[in-house]
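Yeah, one chain of the complex is gone here, protein chain that is, but the others are all in their spots.
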Amino acid sequence: MTHAPLRIGLIGAGRIGASHAAVMARRVPEVDLVAVVDARPGAAEAVAGPLGARTEPSPEALFAADDIDAVVIAASSTAHTELIVAAAEAGKHVFCEKPAGMSLEEIDRGRAATAKAGVAFQVGFNRRFAADFRAARDAITAGRIGEVQLMRSLTRDPGTGPADPAAVPAWTIFTQTLIHDFDSLNWLNPGARAVDVMATADALIRPDFRDAGLLDTAIVVIRYDNGAIATAEASFAAAYGYDVRGEVFGSAGMVTAGDGSSTSMRLFDVEGRTAATARGDVELMVDAYTGEFVEFANAVREGRPPSVTGDDARAAFAIAQACIESMQTGLRVRVDQGPTS
Amino acid sequence: MTHAPLRIGLIGAGRIGASHAAVMARRVPEVDLVAVVDARPGAAEAVAGPLGARTEPSPEALFAADDIDAVVIAASSTAHTELIVAAAEAGKHVFCEKPAGMSLEEIDRGRAATAKAGVAFQVGFNRRFAADFRAARDAITAGRIGEVQLMRSLTRDPGTGPADPAAVPAWTIFTQTLIHDFDSLNWLNPGARAVDVMATADALIRPDFRDAGLLDTAIVVIRYDNGAIATAEASFAAAYGYDVRGEVFGSAGMVTAGDGSSTSMRLFDVEGRTAATARGDVELMVDAYTGEFVEFANAVREGRPPSVTGDDARAAFAIAQACIESMQTGLRVRVDQGPTS
Amino acid sequence: MTHAPLRIGLIGAGRIGASHAAVMARRVPEVDLVAVVDARPGAAEAVAGPLGARTEPSPEALFAADDIDAVVIAASSTAHTELIVAAAEAGKHVFCEKPAGMSLEEIDRGRAATAKAGVAFQVGFNRRFAADFRAARDAITAGRIGEVQLMRSLTRDPGTGPADPAAVPAWTIFTQTLIHDFDSLNWLNPGARAVDVMATADALIRPDFRDAGLLDTAIVVIRYDNGAIATAEASFAAAYGYDVRGEVFGSAGMVTAGDGSSTSMRLFDVEGRTAATARGDVELMVDAYTGEFVEFANAVREGRPPSVTGDDARAAFAIAQACIESMQTGLRVRVDQGPTS
Partner (left out) sequence: MTHAPLRIGLIGAGRIGASHAAVMARRVPEVDLVAVVDARPGAAEAVAGPLGARTEPSPEALFAADDIDAVVIAASSTAHTELIVAAAEAGKHVFCEKPAGMSLEEIDRGRAATAKAGVAFQVGFNRRFAADFRAARDAITAGRIGEVQLMRSLTRDPGTGPADPAAVPAWTIFTQTLIHDFDSLNWLNPGARAVDVMATADALIRPDFRDAGLLDTAIVVIRYDNGAIATAEASFAAAYGYDVRGEVFGSAGMVTAGDGSSTSMRLFDVEGRTAATARGDVELMVDAYTGEFVEFANAVREGRPPSVTGDDARAAFAIAQACIESMQTGLRVRVDQGPTS
């Protein structure tokens, strides 16, 4: 490459952190994975070692390192805001996994800190970099479907559900899972803003944890200020794999993104004609993960904001927050879109 | 055929009546289209003539005819109940287009009259006879997807919307359009009953008629007593054709029905790979229409209730009625399931 | 119906004869199945009885019956020509299953006899009535793919192969199976004529019968006088069901027909996303069978030739005959297109 790669410090070596590390090291020459931090003994080493990166003992050590330009935050969601603020204050560019905070106030703090420091701030809404979702949006912005009227976005996690339902934080389905769908819907309805929401959710995978407050299945209806009506739907347990889809219907047509299949190979046998489904997010989303890190590196190098920002994080979280209130009241709840800019 | 065909009098020679007449005459030897009635001068003749049927001046004349065993009611919805009751009292079997009445009270009157007369009473929920929906239900009842958790059913009418929006009766989107989806969802969730609904609807195709009360776009969230959460969605104007789909997600998998394409032919050109979409309900549903009339004839001949009955009509209409109340109050509304049987 | 139905006598109550009887009786009011003949004791009764038809002791009895307008011949292929000629001489219209004879000479005798008698003569090339194949041809004749350059047609029979490989007549794969593909290719390349063929065939399903002359797998390359090059492919044993497909590639695009799936239902489970495949020809082709009998009845009533004629039967058989010679010589063989008309 003609340009020096963006030197990355990764915070968090859990499942998604390890995936991000591998994608960056193996598919994104635009970045250089320099160091990994994880509080759990051995976790950082396990990720950093095979990829030729070093470990650092703490986020603070990363922030102090001269050979690190930017951090990728894949730590616990509750720690996101403090890490964003500290990284920004140290002059590091910030890529943070969703959600960018646990409240609108937290997200606003991260936005303010990165803005003040003049560093890039990108949030991990990876679907924006998936080829099918991008093609859908391109068709929408090109006017191919006319005015947006009905939308749908869904996320179904692969497998059999939470290993420990009691350990699932309250409202996770809105703040961690559907947050992807809220961003997709916002992005696929260009220029429109969510007005209000009505949430329906339950513990259907593990009804034995309903009384403990588990919500593992949800449908949210969102109304936008251009009249569009959207549903966002999530489940923690899809037996057939990771299912991420979108559908946008307008006055002149419709686009759909996602069909659950992982390749165009088809097997015909006595059962019928079968397409393999993606077993997990890494399998389905590897190109999208690649794309978001390329965008991050390019944005920093070009001195421009990334294409998905803290403002987008706020807009998606505002919907999640309204969902929580809707669940608490059983009513349709207005989305707090903040002061008009 | 070994059995004499069921001799049919058709009431209503409008668009769907004409389609039903043609399907019965051309594809269903189990029935014999004997006579057609329509109040509009010439309408009955136009349908009856080419198919070798006679016309009758009034429904009463049909009911009095000795050579007619059963009536197919495709008249205005507001007339359904009176026609059902009169036909039953004349000893005619009854096939009625949906909805079977304009209120739960009307539907109950039709159910009571047909029960008292001992005649068959079938309602035109044609999706139950579409091959893909049947296959979906077979998979569900065979346990292939486990416990039902999330459902979706949608109806999008082809074209550009109502010719005269001012002439669309209030609540049509619930009582005439989504009634199909309500029945499909009930049927695809065997043994479960709808508990409550939350409706969202608007005039997005013709916003100039919003103030006049038009609702041309809607999403309804329905909760069932087995925990399943469903969405039913409708639009009066799909540019790409008639779109009828279903999706049922359960603890062990998912089934989908409908993909919008009308044949397996694919055209590849500079635009890409294109599948034709069904231009209208008759094109998409002709096999289902055939199936429902075969079922009607078979049920009468075998002296058993049809597989879709007045009870089903009531269950679907109860959801529509709750939607109306939900629109009026902005609240989630309980579905009136009637006295437990 | 306004017109009296075409009164049919069926010759042959085997697998395909029984299917044809049921389709005619249950889905084609344009015809009336009056009588059934089969030499095997009980076979005619088993088919005729449940459908309300009578039996006749012999084809001659059918030909002599005043209440029969036309015959449908689904007897052994070796008997086709004699039956066609006798029926024509008795003034009966003729629908004959493919092949219309066992040699070009036989087919020409049938063509001459029906022409002389002035009766309709239709051959059972059912794919011409399948919706996807029709749509493909419509696109071709509308110029959507430009000049035809490459073609493919295939037939794979469902199951595990011949029950008794020793009983399969020589060259069956060409004269009975690929004959469908030869006609489809001719029809999908409007106005063109086959010039020569090169056949490759073997006993791959049952190699233990190779020395006995079995051919159960074949690929034929056909060159047309408009330059188009086609492959026709067949197998006697497809584990996943009945597979009938076509592909036509031209200077401006491509059309494909057939995708093996029997409905648009999809099942998603741990195996992936599965579409059911058609288990047999009756399941896949029921609408095409319906269509061909409707066409037969309409052609007779309108006093015009059917859309698929003895000329088409000859053109397809000429390719089969060239294949046999190609297998015997190992060479490319010219197709006998007969005297130019």
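The letters A, B and C name the chains in turn, as written, and every chain counts its residues from 1.
What we mean here is this: contacts are C-beta pairs under 8 Å (C-beta built on N, C-alpha and C of every residue); 3 or more make two chains touch, one makes a residue touch a chain.
Because the structure is predicted, anything quoted here is derived from the model rather than measured.
*Asks:* Have a look at C:Phe63, C:Phe95, C:Phe182 or C:Tyr240 and name the one touching the chain we're not showing.
*Replies:* C:Tyr240
*Asks:* For the chain that's not shown, point to the residue among A:Ala276, A:Ala299 or A:Ala320 touching it.
*Replies:* A:Ala276
*Asks:* Check the options B:Ser261, B:Thr290, B:Thr309 or B:Ser326 and report the residue that touches the missing chain.
*Replies:* Among B:Ser261, B:Thr290, B:Thr309 or B:Ser326, only B:Ser261 touches the chain that is not shown.
*Asks:* Can you list, in ascending order, the subunit C residues touching the missing chain?
*Replies:* On the subunit C side, contact with the omitted chain comes from 146-147, 149-150, 156, 198, 200, 202, 204-205, 207, 217-219, 221, 223, 227-229, 231, 233, 235, 237-240, 243, 249, 251-254, 330-332.
*Asks:* Extract the touching residues of subunit A with respect to the undisplayed chain.
*Replies:* Where subunit A meets the chain not shown: residues 1-3, 25-30, 49-52, 131-133, 135-136, 139, 144-145, 252-259, 261-270, 276, 287, 290.
*Asks:* Touching residues of subunit B against the unshown chain: what are they?
*Replies:* 238-241, 243, 259-261, 268-277
What we mean here is this: only the chains that are shown with their structure count from here on.
*Asks:* Counting shared numbers against all numbers at the contact of subunit A and subunit B, is it over half, same, or under half, different?
*Replies:* Since more than half of the residue numbers are used by both chains, the interface counts as same.
*Asks:* Just the number, please: Cα centre separation of subunit B and subunit C in whole Å.
*Replies:* Inter-chain centre distance comes to 38 Å.
*Asks:* By the touch rule stated above, which residues of subunit A touch at least two different other chains?
*Replies:* 238-240, 243
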